[in-house]
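Of the protein chains in this complex, one is absent; all others appear in place.
And then subunit A:
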Amino acid sequence: MLRTTLAGLRAHRLRLLLTALAITLGVGFIAGTFVLTDTIRAGFARTFAADADRVDVAVLPAGATQGGDDVLPAATLEKVRAVAGVADAQGLIRGSAALIGSDGKVVGDLPTGAISIAEGPLNRTRITSGRAPAAAGEAVLDENTAKTRKFAVGDTVTVLDHDQAQHRFTLVGLFDVGVDQELGFTGALGYTAEDARRMTGVKGFAEIDVKADGTTDPARLKAAVAAALGVGVEVMTGQELADVLASANGVSTDFITAGLLLFGLVAMLVAALVIYNTFTILVAQRTREMALLRCIGATKGQVFGSILLESAVVGLLSSLLGLLAGLGLGAAALAVLSGLEVDIPTGTAELTPRTVIAGLALGMVVTVGAALLPARSATRVAPVAALRTQVEERGFRTGVLRSVVSGLFLAVGAGVIAYAVSMEPGEQALFAVVGGGAVVFLGVLALGPVLVRPLAAFTGWVPRRLFGVPGRLAVDNSRRNPSRSATTTVALTIGVTLMTMMSVLTASTRATANAQLDEQFPVDYMVSAQAGEGTVPRSIAADLRTRPELSSVVQLREVPAKVGGARGEWPVGTFEGPFTVVTTSGSMSGFRAGTVVVGDTAAGKLGVKVGDQIRVVTEEAGTVPLTVIALYDSGSSPLPDLTVPAAAFQEYFGAVDDSRVMVKRAEGVPADRGRTVVEAAAQPYPTALVSSAAEVRGEFDQALDMMLMIVTGLLGLAILISLLGIANTLSLSVHERTRESALLRALGLTRPQLRGMLTVEALVLGLIGALVGVVLGIVFGWAAVQTMADSPRFDLPVAQVLAFVALSGVAGVVAALLPARRAARASIVGALATS
């Protein structure tokens, strides 16, 4: 039996090749994910381990490893230095101080990071050129910022301290931030400890590093330091610190792994469908062979075993290939990442035992699992089938069971989705939609063979009329074996559904965000401080009001304040300028000192309504009672949660600067002219940044487009595998219909017409898959949008969705290229002779 199986494998190797490729791609992607993340993780561990070598004991504020913001008081450093066995101890200061670029404005969206550079052996910063700062007024800059902002060693840079005062430093060197994600993002300057304290205003240390004097080992020193400091700190050996840091960074790679694996699993699911289909067809084509085997005495078990063995061999070989592909894929991804200069450690890609085991196991389980059903149907071949001359056409009847099962799935899935849509928007509702969607999909899968006939008639309507006889024959062929066509197309449907859903989600998110932006940002320009925190001087608004190019200037101010009876601080603020508050209840008519308007969300949390009183703790006027006269929609208004009149605000909190200035252009003034005016007014103030509505929108659009592109690219793998499936089904069908093709050729069908026939068949299959996918994707997308926001906007990107359908059709046609060529090339006489 083994020999028969192997002979069969050899005979069908071409047919099995495409199947193997499907598995190879799936396993390759998953293995590649592991290779990539394993390598990055190993890189993190290496980097931190190298750091740990320099430090014997580290002291951190309690909770720092869980993301706390506390600092160690300066006195702690003295206590550590006093511990016996400590050769040297240095405190690390970490904060921010905004660097000013050559345009006179602060650099980046967030203030530049500021760190102290330790002296001597405890220095962990890698200086890449120049030297470390040794005296006041000297600083080093991170390489990346130096490159993008065109600073070099020897330059003088201006930095704002925590009080916005300007200080000048001489760059004495450049350094590498290494794997520090935060500093990588903000950029950073390194100073002497004294300068760092002065610039950041931070009154303590983020970490104290200790070097032992050589007579004490780190564990003992750790105990000694811990004993000297008591509670409120965490003391670790260098090695322990490295482990903690590495695993904290590992969490982010876990996240990437999980995300990528999700796409890998989708691809494997599609591959499973392709394999299932291939084996089903192969078994059907070998009915006579199986029957003959049974005639000469093979048991059912042996027939079953031979098919499973065949699938196991295919699974093993293609998984092995997949592992190699994964190694290549991982290496390529690493190369791309290091080419992009992303701040992650890289190294040589390697296959860990876990990757090998996971890849092989998954590949084998999917292949053999998918072959189980076909193998079972092979055992049902009666020995007498060997004696039948004509292979029977596989008809298809809609069984009652199938109708009931698929109906049940559809009903349950639709019910879950409907319930999810009616739920409060949020993660739970989204998960419910995903779950319901999966169930609906199972229903569609079960119903597939029933759907194929009408859908083929629908999608085939045009080709039937356009391509004459070959077109008609093709449409007939596409629905002659509904189960086979259904499985083939469902593989494609999966990818198209997810893609459509993603594009609906992106478009709707964009529409929702734009709508919110229109409401929140009904202005042309905004002047605000870096990162939206801090203030800009009132003189900017005063200056802007004098400009004829601008039609309206609104200042917004706010400060955090305690509110009687409520926990935490609440933004209390005001506006000055022509601004109309749109109320959801109450009225603005009595808006004067002693009253307040409240955002509806905050009102809900504070438990107040129109007519109630709120007691606000102010800086200059003590606790003042304020009467709520109106509520407004928090989601669409730029106002602070508690808004009082401008004069009253000044009484309560003094002459607070503007947190934002919103500016509208006068009619007829060109956009760039308006911008120039606003920028001129902001120019003297380095922290006052000008943004426009168009920019905010553009950045958001870019981020969304980027995400859509990545997801589409990752889903492309599933689509590619499903195309292999179409090509596979088609070439198996072509093989099955060799004599039919010969007959058609004898009757006068030209080679191009025969090719055209198969191409149209693939086109119809592709369109069916795309059509179902698009419909499901739109429904799922709509449902998911409902779970994302309170008042979501649904946007159907019609052009994109149509493009998916068209591309699926084209892809089907591409998949048909090889099978069609083979069919058209076959000699008529030879084909007629095949039995």
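Criterion: contacts are C-beta pairs under 8 Å (C-beta built on N, C-alpha and C of every residue); 3 or more make two chains touch, one makes a residue touch a chain; residues count from 1.
Here, contacts and distances are computed from a predicted model.
The unshown chain of the complex is recorded in UniProt as "Putative ABC transport system ATP-binding protein", chosen from "Putative ABC transport system ATP-binding protein", "Lactate utilization protein", "Acetolactate synthase" or "AAA+ ATPase domain-containing protein". Summary of contacts with the chain left out: across A:G301, A:G468, A:G565 or A:P684, the touching residue is A:G468. Set against the missing chain, the residues A:A7, A:A258, A:A694 or A:I828 yield one that touches it, A:I828.
From the options A:R480, A:R510, A:R557 or A:R822, the residue with contact to the chain not on display is A:R480.
Taking the complete complex into account, A:E740 is the one of A:D161, A:D176, A:D633 or A:E740 that touches the chain left out. Of the residues in subunit A, those that touch the hidden partner chain are 389-390, 392-393, 468-469, 473, 476-477, 480, 739-740, 743-751, 753, 827-829, 832.
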